[in-house]
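A single protein chain has been omitted from the complex, and every remaining protein chain is retained in its original position.
Chain lettering (A, B and C) follows the sequence in which the chains are written, and residue indices restart at 1 in each chain.
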Amino acid sequence: MADENTWLATTRLEALTDGIFAFAMTLLVLSITLPDDPGNLGYMPNAELKELIFHESHRFLNYAIAFFLLASFWMNHSKAFHIMKATEHHHTWINIVFLMFVAIVPFTTALVGDYGNDSVAWTMFGANMFILGSLLYLNLWYAGRNPHLLREGAGTEGIEIGKKRNLVVLAVSTLSVLISFYSPAFSGLAYFLIPLVLLLPPFQHKS
Amino acid sequence: MADENTWLATTRLEALTDGIFAFAMTLLVLSITLPDDPGNLGYMPNAELKELIFHESHRFLNYAIAFFLLASFWMNHSKAFHIMKATEHHHTWINIVFLMFVAIVPFTTALVGDYGNDSVAWTMFGANMFILGSLLYLNLWYAGRNPHLLREGAGTEGIEIGKKRNLVVLAVSTLSVLISFYSPAFSGLAYFLIPLVLLLPPFQHKS
Amino acid sequence: MADENTWLATTRLEALTDGIFAFAMTLLVLSITLPDDPGNLGYMPNAELKELIFHESHRFLNYAIAFFLLASFWMNHSKAFHIMKATEHHHTWINIVFLMFVAIVPFTTALVGDYGNDSVAWTMFGANMFILGSLLYLNLWYAGRNPHLLREGAGTEGIEIGKKRNLVVLAVSTLSVLISFYSPAFSGLAYFLIPLVLLLPPFQHKS
Partner (left out) sequence: MADENTWLATTRLEALTDGIFAFAMTLLVLSITLPDDPGNLGYMPNAELKELIFHESHRFLNYAIAFFLLASFWMNHSKAFHIMKATEHHHTWINIVFLMFVAIVPFTTALVGDYGNDSVAWTMFGANMFILGSLLYLNLWYAGRNPHLLREGAGTEGIEIGKKRNLVVLAVSTLSVLISFYSPAFSGLAYFLIPLVLLLPPFQHKS
């Protein structure tokens, strides 16, 4: 029974997805921490607090990088589901594994905040992003191969562009890991390549 | 007044359910923790960090197990509500007790992460899963007995399969608790039986 | 312009409400904590862990009480919005103040978990519930006085019952505070009166 196969309305999967994305994006804020009041005096002079915040400023940068990466994945996912009308068993599980790696981003972001000089930390962060990109690619590939999941009249052009855009994420997260072996401090900056590359014509939707 | 009895639109109960599942699944990430920087030096050599992460690797496994168990309950719940059109007082309360045990999963997952060598920890985790399975079984049983809650034309086959699939969860969580008395380290692995058993024909929806 | 007055679709207020309730209910789990590993050995014998969990068992009870109180408020709120079709400026703000006291429940629950022998803690928890009950009463009262916010054909019987049910919450939370001055350990148990009293005929919807 075809109906049995596609039983899970996309609405509820989209609700769970939006919830997990929204929560993971908000939990990232927990990666911005200041060390405990060093003098343990219960107060702190202005200059010292400024120093403290400045010293942890890389955490704000990591927060922004992780937030934008998650936002990009969310947008790509939204766009993919915009042309889909249904989901089925395998496709739902691809999504759930994807969400498992979304929910772990606050951990890997805190890791690079705490140990940003270690290539191990940036390798884990990069691996997280690589896996997210791969699973979204798989999601799109699966949808492209199962046209009965797509809305009537939805072309595959959107799917193909989405897949290409995901390959950029795979390339950049690999590059970031490679950089981390030489100079971990610049590892995070690699991710700024993503918005730049995606502006190039081959990655743009034709209008 | 029948309408009074079924006043609570399933939409809002589904929204609360999706929200609590999404947050509980994301909060699981808090069970992945690294011990505080032992040397208290503010940095850590790569090799030491790798060691630290490796030493806590069981937490990633527990995270994955708990995430998939919650995802399975969510899918089973989605499927059940797909054939329901309304909820009523008792049925809503069965759901709320169910959600109370969903929201406690991040605690029991952290417990097996911290004290994974103790059968007490795995017994509490297993009890949590056993109760979740029982309450979802009760939910399905109640819906099957109150056909006015079901959509027109919805057969009870979906309900019966769902109930059978829940029994597998009850059996496996019992098994996991039993294993914990002999060798707690293998207790979590028992849960991998669930996806294997559910692939067998008696637990599959006929197509 | 009447339309301007009722600009805020209830859908988005309901989405925010469901989100805050779901999150507050899930955050309650953070009030279940075990003291740090006392021997600092990284492991703990089974008997000691059992002891530890048993010693903190009041936290599970408090979790359940707070979860059910929030669930009751959510159900009452759902029921109220079920007969409303629109919201307006003042009514939205009553809701937002209500949500502010919903979001603080994880704090007051942790407080009675940490300091359950102090009447101060139970007074704050009781005050939180009293304020929630009062604001929901105000919400219902306001809706009853502004019939243009209600759906066509929605009687005020549901509103009147809802108000009466809220008065029970006010009475019981007052009682719980009074008990806390004599014996804080029994303060939480008072809340079990709520479901019992609400079973009495005057608080039941006529069918």
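Here, a residue touches a chain if its C-beta (ideal position, glycine included) is under 8 Å from a C-beta of that chain, and two chains touch if they have at least 3 such contacts.
Worth saying up front: this structure is predicted, and the values here are computed from it rather than measured.
**Student:** Among C:Ala24, C:Ile65, C:Met84 or C:Ile159, which residue is in contact with the omitted chain in the full complex?
**Tutor:** Of the candidates C:Ala24, C:Ile65, C:Met84 or C:Ile159, C:Ala24 is in touch with the missing chain.
**Student:** Touching the hidden chain in the complete assembly: which of C:Ile32, C:Leu49, C:Ile65 or C:Leu99 does that?
**Tutor:** Missing-chain contact among the listed residues: C:Leu99.
**Student:** Name every residue on subunit C in touch with the hidden partner chain.
**Tutor:** 1, 4-5, 7-9, 12-13, 15-16, 19-20, 22-24, 27, 92, 96, 99-100, 103-104, 106-107, 111, 114-115, 117-121, 124
**Student:** Just checking the interface: what residues of subunit A touch the absent partner chain?
**Tutor:** 14-15, 18-19, 21-23, 25-29, 32, 34, 37, 43-46, 49-50, 53, 63-64, 67-68, 71, 74-75, 78-79, 81-82, 158, 205-207
One rule holds for everything that comes next: only the chains that are shown with their structure count from here on.
**Student:** Specify the angle of rotation obtained when superposing subunit A on subunit B by their C-alpha atoms, rounded to a multiple of 5 degrees.
**Tutor:** With C-alpha atoms aligned, the rotation comes to 90 degrees.
**Student:** When the C-alpha atoms of subunit A and subunit B are each averaged to a single point, how far apart are the two points in Å?
**Tutor:** Measuring from centre to centre gives 25 Å for this pair.
**Student:** Please tell me the distance, in whole Å, between the geometric centres of subunit A and subunit C computed from their C-alpha atoms.
**Tutor:** 35
**Student:** If a residue has to touch 2 or more other chains to count, which residues of subunit A qualify?
**Tutor:** 23
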